[in-house]
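All remarks here apply to the structure that follows.
A single protein chain has been removed from this complex, and every other one stays in its place.
After this line comes subunit A, so read on.
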């Protein structure tokens, strides 16, 4: 059962990383324009012709 001592903290850490990433993206304003984000990806003006 020693493997649990390693796996469980790892699982928690992964979960917390996900939560942290979500909270960061929320604070970063990434959910303020959900429809726009979906359309901006189609815009390829930034590519060199």
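In this section, a residue touches a chain if its C-beta (ideal position, glycine included) is under 8 Å from a C-beta of that chain, and two chains touch if they have at least 3 such contacts; residues count from 1.
Simple rule for what comes next: contacts and distances are computed from a predicted model.
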item: Name of the absent chain as recorded in UniProt (options "ParA family protein", "Simple sugar transport system permease protein", "Sodium/pantothenate symporter" or "Cadmium-translocating P-type ATPase"); value: "Cadmium-translocating P-type ATPase"
item: Residues in subunit A touching the chain absent from view; value: 1, 4, 8, 11-12, 15-16, 18-19, 22-23, 26, 31-36, 39-40, 42-43, 45
